[in-house]
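Below: one structure, written as structure tokens.
Excluded from the complex is one protein chain; the other protein chains are retained at their positions.
Chain nomenclature is as follows: A, B and C, assigned in order of appearance, with residue numbering initiated at 1 for each chain independently.
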Amino acid sequence: MLLHIKELTVHYEGAEALNNVTVEVEEGSVVTIIGANGAGKTTLLRAISGLEKPVSGEIWFKGDRIDGMLSEAIARKGIGHCPEGRRLFPFMTVLENLKMGAYSQKNRAGIEENIHNIYKRFPILKERARQKAGTLSGGEQQMLAIGRALMGRPILLLLDEPSLGLSPLMVNEIKNIVTTISKEMMVSILLIEQNSRMALSVADYGYVLETGRVRLQDKPESLMTNDHVRKAYLGEEL
Amino acid sequence: MKKFGLTLMVLAVSLALMTVVPFAMAKEKPVKYLKIGCNYGLTGVVAPACIASKRSLELEVERINKKGGIVVGGQRYHIKLLFEDNGYTSEGSVAAATKLIDRENVKFIFNIGTPGLAQTSVTEPAKVLSFLSSSADQALLNKKYSIRVYPLVQMNDIALLEYISKNIPEVKRVCLLFKNDSSGILNSQILPKLCAHYGMEFIGDELYSLTETDFYPLLARMLPRKPDLIVTDVGTGAALMAKQAIEKGYKGFFMGTTLGADIAWNKIGDKVPDGRFLGPVVDPGSKAAPREIREMTKRYEEKYGKGAPLDIAYLYHNYLMLVVQAVKKAGTVDDTDKIRDVMVKNTWDLPWGKTRFVGKEVWGVDGQGIMPVFVSAWIGSKKKIKLLKVIPAEDVYPTFLKLFGKK
Amino acid sequence: MNKNNRIKSLLLLVFTIIGFLFPVIRNDPYTLSLLLIIFVFIVAAVGFRLIYITGRLTIGQAAFMGVGAYTSALLSLNFGINPWLGLLIGGIAAGILALGIGYIVLRVGGVYFVIITLCLAEISKLFWLWWRPVTYGNSGLIDVPGFSIASFQFGINKIPYYYLSLIIMLVALFVMYRMERSRIGIALHALGQNDVLAEHLGINRTRYRVLAFTTASFFCGVVGSFYAHYIHFVHPDQFGVMPSIMIQIYGIAGGIGVFFGPIVGSFVVAGLTEFLKIAKEFQPLIYGPLLVIIMLFLPKGLIGLPQMFFKSSKK
Partner (left out) sequence: MNAQDILAMVINGLSSGLTLMLVALGLTLVFGILHIINLAHGELYMLGAYCVWWLSELMGFNYWFAIVLAMILIAFLGVLMERYLFRRFRAIMVPSLVVSIGLMLFLQSSILLGTGMGDKEIEPVFHGQVTFLGTSLSLGRVIIGAVATVLVIAVILFLKYARPGQAIRAVAQDAEASSLQGISMNSVSRLTMIIGSALAAAAGGLLGPVFHLDYMMGFPVLLKALLAIVLGGMGSVVGGVILGSLVIGLVHSFATTLIGPEIAEIILFLIIAFILLIRPSGFFGMELRT
């Protein structure tokens, strides 16, 4: 078990955002959490990364308990977090953004090689290397955000709404990227999406989060046939 | 808890201070005391002068008391100084004066600086003698119980300009560059008249803020008008200004008109050619200084080390000696009407020289003590103040009356 | 009205009665002179908080005290205007100035507003220093007349001044308290919580902020004018950055989250300053660290102290 969240309860601005949530991520798998706005998805990712302090519950990563650790330490343990709204450093160049992603890496040659790999995967970033991140388009920014998260050579990548605000073409692109990362780079992924159809199509396992609780969990195929999921998240008329 | 280590340490130090300080202060036994209140800004802008004055006055009082105090009307008194901090604010000054009068029943209050003038609203109705040190012209105005034994800016200006007009004939064009305190304001009012009196041309005045350190822009404004003499004070700021003026190519003279530290003159270092900076000061530690002041300086330095205080601090020995001599002569320590009467009607031998009281023609009351003016020049190459001349008050006062008496 | 509120009003009543009876119990001019200055600063500090709840932190309130003080003092010195009238005119002058400045300045938020108000305090001080033909600059205005009723002159002892400042304070506090508890107050709090949301709820941001700013500054002007006629002396240094910072310390150290915070803060911090005067020139060495310690242990201000005890006893 790579990541094990046990009965996690988190308060956000005084209100309960997560209630007794248990989530597991196997090594090498893509796990998705779908849910409506305000269901607590982002809070869950923030809690994993140490940005929110849980009230109760435990988070285990690679056999170590990580809740209560500083977020920078969690990042160094191998959890890459691609946060909601991308959160790039807007006044730094694309290259500098990537280098910041590798801040915990000490090996200079390794960093260079990493940058090289990322450029290979996202050629557009190489073109824009000297440009300020704030001037990129939405899709480019998302690629840079993912690229930056990958620079830290994560074992687990947390993706928060990567398709938000992107054109259908770009959404498809993101889908491919997620698949490639998990299959070729052997990185486990915890994906959060409002675009449930896309999310379930790439995932190995899925959770449905509603008002801070896990309502359903199953293989994507079974979830896709679940009436509740079809009605509430896939927009199908029954 | 380790996080609080530093703060706990600070707390401990503070507590220690809080317990030690009151103990250190309450050691004397009540005999008969002549109480003198000192409404000082021990914190705030004038703290250095006030603390220095506090220390030097304490030394002096200790000496007097050791000799058995003073005898007034057959009764032996020890002198007791009561220091109250006013934080250099008006409300602090009023509160401190109120405390001294109502709690300690003092009849004499020393005060330094302009916001302290606020105390007169308390001292006048209470008939408490208020000893002021602000150059503000209104400080004495119709105030019966206010006394100022402070070298008047007007007197200093007259003495210095007279000396300059007689000995340095090349000075023709005069300008004023002064900090914007009450002395500066006064100077900007009186200098045009004085210059006209001595046949010099007054070419302009600029007052700068007290915290100014960079005078290049100001000098770029004034120097093109080609002054021969820049009138200023002798404090640190003015020394800085003088230094920068010379860097900017100024070749004329400087004239300081208030008291100030001798060390401040060191700022000019070797920049000002010898004898180009004149002022109404005397190096308190030098042979030129009056004997009492010289001894005082020695005692101060023995106790508190080098770094002599501003001579304004020593000025308060004038006040102390005035009170001591006047109560002896009046034969009372609490009839302030009588003491004031005796004070202003006699001539006193004070540390800074013979002093008598004048001012009825100007302020409606005889509250201003005038004393000799020391005309000195700075010998930069030796870092020394050379006394050029001591001009008795009697030589200066007639001119003062002629120019500034009530119209 | 719930129980908590009843206890609060009862306490208030008790304190008000103590305030009124104090000179009878203890007619000590010195204590009275301290208290009445504390009252002056309480008004300024509560005003500081009134502006703060709309989400704007100001370090410039002493400037408006200065406007009130100079307006009233100059009018009474030059035109013989009665100080009682001057009290009102001083307040109105400060209020009008705040109204004008507020409409421009309050659009700016965050740290920029802090600095603008800092500028404001410094400008006002520099202005009084510079306008020498009228204000006498650094020499200050001397012999500002005091209050009188018919032929009775205030000032022989402190009692009339004490009552006057007590009444001014109570009126100012009453107005500001009612304002905060009214519908306006809800809008002000909403502004402080969330600017954008408040706008969506139909609250005109600038107008409400200006209202708070003007009210606070009006009372600052009134107490400033009182200050001038009580001290009989006005000096630019009393209305610059440092006094503004003192007002802010009273507010924050007392607890800016609660209406009574600045009141407690003024009493405790001013009392502390007074107590520390025994240390003479060493006072800042203790006072400074004490401020640091208060903020370290009570980031929400002194008003949080009872809460802290309450919490720890509950555990």
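FYI, a residue touches a chain if its C-beta (ideal position, glycine included) is under 8 Å from a C-beta of that chain, and two chains touch if they have at least 3 such contacts.
Remember, predicted model here, so these are calculated numbers, not experimental data.
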For the full complex, contacts between the hidden chain and the displayed ones involve A, B, C
Return the single residue from A:35, A:101 or A:212 that touches the missing chain. A:101
In the whole complex, what residues of chain C lie against the chain that is missing from view? 57, 59, 104-105, 107-109, 111-112, 114-116, 118-120, 122-123, 126-127, 129-130, 241, 245, 248-249, 252-253, 256, 281-285, 287-292, 294-296, 299
Touch rule applied to chain A and the missing chain gives residues 49-51, 70-73, 75-76, 80-81, 83, 87-92, 96, 99-101, 103-104, 148-149, 152
Note that chain B touches the absent chain at residues 3, 5-7, 43, 45, 47-49, 51-52, 180, 206-209, 211-214, 216-218, 220-221, 224, 236-237, 239-240, 244, 247-249, 261, 263-264, 266-267, 269-270, 304-310, 313
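Convention: only the chains that are shown with their structure count from here on.
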Most remote chain w.r.t. Chain C, using mean C-alpha positions, is A
Whole-Å separation of chain centres (CA-atom averages), chain A against chain B: 73
Chain B and chain C have mean C-alpha positions lying a whole-number Å distance apart equal to 35
Touching two or more other chains in chain B are residues none
Report the residues of chain C in contact with chain B in the complex, numbered from low to high. 28-30, 33-34, 37, 40, 126, 129, 132, 136-140, 142-143, 146, 155-156, 158, 227, 230-235, 237-238, 243, 273, 276-286, 289-290, 292-293, 296
Name, in rising order, each residue of chain B that touches chain C in their complex. 4, 7, 10-11, 13-14, 17-18, 21-22, 25, 42-43, 45, 47, 50-51, 54, 83-85, 87-91, 94-95, 98-99, 102-103, 114-115, 117-118, 120-121, 125, 134-139, 141, 180-182, 184-186, 207, 209
